[in-house]
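Only one protein chain is missing from this complex, and each of the others stays in its spot.
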Amino acid sequence: MDRETARVEAFSDGIFGIAMTLLILEFRVPPLPQGAEDGRRQLMLELLHLWPSGVAFLLSFGTILIMWVNHHGLFKHAHGADNRLLFANGFLMLIVTFVPFPTAVLAEYLDRRAANVAATFYCATFVLVSISYNLLLWSVVVNRRHDAAWPEATIARVKKAYRMGLWAYLIATATAMFWPYLGVAICFSLWPLWAMLRYYERQMK
Amino acid sequence: MDRETARVEAFSDGIFGIAMTLLILEFRVPPLPQGAEDGRRQLMLELLHLWPSGVAFLLSFGTILIMWVNHHGLFKHAHGADNRLLFANGFLMLIVTFVPFPTAVLAEYLDRRAANVAATFYCATFVLVSISYNLLLWSVVVNRRHDAAWPEATIARVKKAYRMGLWAYLIATATAMFWPYLGVAICFSLWPLWAMLRYYERQMK
Amino acid sequence: MDRETARVEAFSDGIFGIAMTLLILEFRVPPLPQGAEDGRRQLMLELLHLWPSGVAFLLSFGTILIMWVNHHGLFKHAHGADNRLLFANGFLMLIVTFVPFPTAVLAEYLDRRAANVAATFYCATFVLVSISYNLLLWSVVVNRRHDAAWPEATIARVKKAYRMGLWAYLIATATAMFWPYLGVAICFSLWPLWAMLRYYERQMK
Partner (left out) sequence: MDRETARVEAFSDGIFGIAMTLLILEFRVPPLPQGAEDGRRQLMLELLHLWPSGVAFLLSFGTILIMWVNHHGLFKHAHGADNRLLFANGFLMLIVTFVPFPTAVLAEYLDRRAANVAATFYCATFVLVSISYNLLLWSVVVNRRHDAAWPEATIARVKKAYRMGLWAYLIATATAMFWPYLGVAICFSLWPLWAMLRYYERQMK
């Protein structure tokens, strides 16, 4: 990694971090009338009623964290920040910034009649996430140095995982139109894949 | 590039990144009455009705991303962070931070009677953007090292592009007062210019 | 410390910084009717009535600052950013981001009947903070280099402080259910411990 890509990486880290931190703005201190009879019970109930915000917070935070870990892995192999990389990365940043919105829509509507609209919107966003990672991978691979640090076998493995991911999200989106829970379940079933995806061979660590 | 300018660059990157990320705060989960008859259709319509926010988001994000790429290119040649550079850069940061506001005004009013006010406001902001980039270029050029890394020909080419940009935005602003769509079109027609502007000669890369 | 952990550290610093800065969004300029009789007195009273926001601001800011100082101390000894460290750190970031919310609830309800609910919620959050620091410490210790820079005695001392902290917060949570002020007092009595905790031996500085 060189200085050029280090700057892109730091810039991206800033956006990842801010996107994660802005999620807390969803939470608001529940207002309680000053002379409430049994304030304790009421405040407890109010706090418990924030659970959908809590779920959206956890989901968005986890998603962006996993995206960040993968960005981290991918950029270990980046050399040279040409315009191709800058704009592919910029597109990914656009999507990173956007992710909290469909997640909040999902958390709000998952237990209501409009669940399939919310779930389709959520899954479709991850199709975009997947496309942007595929673009970024491509722009990193194009500029790679042909040395032992990133053997072709590893690249092929990562490429395959990214391509499979794209298909899985496309299927999830189609599924969510009719069975929202199943569609979302497919999306989440990919979390471990991304959390575990290695960008190097074990023996070269 | 030395340590001094590296800090200014990192600081600027932070501001670019935050300005891009704050754009998402425009989006709010559409509220739907709990017992709505046909929640699905309603939520879909509500989400579709967010398109002006979507357009503003895309425009602002793209604009700031392109500004960042150019900042990146310019700072490759920066040497020594004197007060001139610090304040020229500070003025640019002021404008970067401000850009999302006229963009949101534009997205809100472009299809309404007040379109020319919104368009003029938008174009005028880019006159400021252009002025600040001209100032920054000047403060970078003043401190440049006279070596092969940045030949006078390249400087002259960048200077010319910046000066032309300023004139184009001035003309766009005057045009937008009467023909808002044309004024905005001039602004956007410059995007490829800025996205493609090179800050080095091809053979020296 | 190597480049890998430096990136994790920078990323975390960003989140710490943003979480601290977002706290100011709590403050809003008090609105005053334009033709108010005695505007001076009214504005002064309005500003004074913001004291709970002020208290929440100071508490959250101080808490996150101390957490940052400890993160700083811990990462001096971090080597190698494996997935274990990335996710332990990610979990801590989740909690850092969350801390302002229970603090605001505490500031709002500490002088009202629901005080014990707010205090329990506040103390319980610090149980999570403590768990996440214990996890992070563990993931740093696992990857440590066995050299003089971090003798086993220091590790044992830090470990003990972290474990004691966890117990203290658990006790504080249980206490706050019945005596809210006492529970919160236990939490705050640990501030000096964390502010002073050294991650190196004095003679090796």
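Per-chain residue numbering starts at 1, and chain names A, B and C are given in the order in which the chains are listed.
One rule holds for everything that comes next: a residue touches a chain if its C-beta (ideal position, glycine included) is under 8 Å from a C-beta of that chain, and two chains touch if they have at least 3 such contacts.
Just so it is clear, the model here is predicted, and its values are computed rather than measured.
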- Note on the structure: In the full complex, the chain left out is in contact with B, C
- Query: Which of B:Ala118, B:Leu137 or B:Ala172 touches the chain that is not shown?
  - Reply: B:Ala118
- Sites on chain C contacted by the missing partner chain, in the whole complex: 1, 9-10, 13-14, 16-18, 20-25, 27, 29-30, 32, 34, 36, 38-40, 42-44, 47, 57-58, 61, 65, 68-69, 72, 195-196
- Note on the structure: Interface residues of chain B toward the undisplayed chain are 3, 7, 10-11, 14-15, 18-19, 22, 25, 81, 83, 86-87, 90, 93-94, 97-98, 100-101, 104-105, 108-109, 112-114, 116-118, 121
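We adopt the following convention: only the chains that are shown with their structure count from here on.
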- Message: So with touch defined the way it is at the top, what topology do the chains form here? Options are line, ring, star, complete, other.
- Response: line
- Could you tell me which chain's Cα centre is nearest to the average position of every protein Cα atom shown? A
- Query: Using mean CA coordinates as chain centres, what's the chain A-chain C distance in Å?
  - Reply: 26
- Message: Give me the residue numbers in chain C that touch at least two other chains, ranges are fine.
- Response: 14, 18
